[in-house]
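What follows is subunit A.
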Amino acid sequence: MTNRRNVIAIMAGTAVAATATACTDDSGGSQNPEDVAMGEFPRNQTLYTTGAAWEPPGDWNPINTGQVTGLNGLGYEPLFLFDPNEAVLTPWLAESGSWTADLVYEAKLRDGITWSDGEQMTAEDVKYTLELGQIEAVPYHNIWNWVESVEVVDDLTFRVNFSEARHQEWDNFLYANVIVPEHVFSQYSEEEILTGANEDPVVSGPYTVHSYAQDRIAWVKRDDWWATEHLDLEVQPTYIVDIVNTSNEVTLNMLMQGDVDLSNNFLPGIADLMEGQPVLTTYFDGPPYMLPANTAMLIPNTTIEPLDDPAFRRAMAVAISPGEIVDTVYGGMVAEANPTGLLPTWDRYIDQAVLSEHGYQFEPSQAAAMLADAGYEDNDGDGFVEDKNGNPFEFKLNVPAGWTDWEEASRSIASDLRDVGINVTEEFIDAAAVDDARTSGDFQLILNNWSGVSHSPWTHYRYLFQLPVNESQNDANFSRWESEEAWELVQELAATASDDARFQEILSELQRLSLEEMPAIPIWYNGVWSQASNSVWTNWPSEASDTPDAFPCTWNEMWRMGAIYMLTELKPAE
Partner candidate 1 sequence: MTAGVTPDTEVIGKRSEHLYFALRNPKVVIGLAIVIGLLLLGVIGPFFLQGHPNDYIGPKSEPPSSEYWMGTTYFGQDVFAQFVHGLRSSYVVGGLGSFIAFVIGLTVGFTAGYRGGLVDEFLNMLTNVVLVLPALAVLIVISSYLEARGIISQAVIIGLFSWPWVARAVRAQTFTLRNRDYVDLAKLTGKRAPQIIVREIMPNMASYLLMSLILLFGGAILFAAMLDFIGLGPSDAVSLGTMMQQSKDWSALHLKLWWWFVPPGLAITAIVGSLYITNVGLDEVFNPKLREM
Partner candidate 2 sequence: MALQVEDLRVHYRTMRGDVRALDGVTFGLEDGEIMGLAGESGCGKTTLGKSLIRLDGRMRHVGGSAVLDGAELPIGDDRAMNARRFTDVSIIPQYSMSAMNPTRKIGKLTADLLRAKGRSYREVRPELVRRLELVGLSEKVLGNYPIELSGGMKQRMVMVLSTLLDPSLLIADEVTSALDVSNQKAVAETLVRFRDLGFVKSMIVVTHDLSLVYQIADTIMIMYAGQVVEKAPASTIINAPRHPYTKALIGALPEVGLEYGDKRLKSIPGKPPQLLNPPTGCRFRARCPIAEDRCAEEPPAVPIADDHVASCWKVGS
């Protein structure tokens, strides 16, 4: 695998070579077959993607995050995939798996799965992977709070003993975490395991790394992928070149030049562009064009007045017009969020009764009324209400400077709130500053969309209600809303199987709580940004019945939710 560093040498080398050739023959050596061997990807066998990677490839280590595109999915694989349409886990590396007792889960690997270095994948690898979690800094360390032990039954079978059967959390592990080869990782020191780059990854998936550079990574197809035999699946592209994100401008240029087949980044105005560019497609032909990926929410800091008052937060919710944002900012490329904040994937769990009782919709006048009822009035006549003690307040809504769509969205939100007398102004600060604010709680209002598609609404409610509230909140409950009741339910939910009747009861209860207490205000669903070009590859996933319905997406968390099927379904264009 070549690496950009060589380029220095090569450029020099080439310059010489070039001049040499220049004298001899001007036609150049491009007919020379070995150039192709040198890695000139044939266009019709290569899939060019962009939108997933935000930094240069440099991390092939599946243990920590921030890895190269496709590492978890094309390279490493999970035991199960999650099927968002049926909302069930489907066997992947695992042939089958089930709870053999209240606190025992047993699963069997498929036979004949080979790592890219030829080794067999065995239950030992699974055991090893799980036990890596015993290292404190491994992200899934927390499973060992309720996992007791892992045993290898035979070459392909492993058994996990639990101290507490956290079904949802365990399911999450089953499809969200990939299995790593013991014979490779056991060679690594703890530090290498945590932050090593793991170059030349030894993988089980359909592709291995071909080469990479600062602005791209190229995957090449493996011919001995287990799924071909077991599931009769064949990934179509021989090469996948994923280009590190650049500006919208550049991405659009590449799309229009046909240099990129699939862009999974937000491209403004793509709707308008597609009119002139029939070759471009999105999942839906009309609004919202994109499948929903996560819920963008307004996060109030509930530790300060009057944001600590649910009534006030509900009034805010009613005052904000998601439609305005959907149309003006996104040109209809996203959809308004359901008041519960639950993604469409989870529609089946939405309790209409609760929704109709506690739901709401954009209605400024009503919002004003709600404020008044809750005792927020404008007595000093500055056009803005004061808090209950009659003190005026002014809130900043912070979004990262440069996130153009969010900047515009926050403008719209702030002006909506001002219209009903809540003094909010948008302020664009550095992305890092926003991160710090969100983590440390040193903010008043921010936007956040970290509750995304998953196997279970449990992740959503964990995101909303997680307790305790710590010094720094890294990935959940940024509102710092302390609702013991809700957190109890979330924990119970974690330990409840989806087919258990109790499951829906808890969810209804949580929906009611989230609507009453409004720890965060759902506004719109961010899309699975996906603009595909039919110029080289066709049969992209879409709403049409004759096309696959997998996520047309290369984001790392999407492969395990079926995006891998996109690759097996692609057809070369005539």
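Rule of thumb we're sticking to: contacts are C-beta pairs under 8 Å (C-beta built on N, C-alpha and C of every residue); 3 or more make two chains touch, one makes a residue touch a chain; residues count from 1.
Here is how the candidates were picked: all candidates are chains of the complex that A comes from, given by their letters.
Everything quoted here is computed from the prediction, not taken from an experiment.
Evaluated over the candidates 1 or 2, subunit A touches in this complex the candidate numbered 1.
Chain contact summary for the complex, subunit A toward candidate 1: residues 247-249, 252-253, 256, 267-269, 272-273, 328-329, 331, 401-402, 404, 408, 411-412, 427-430, 433.
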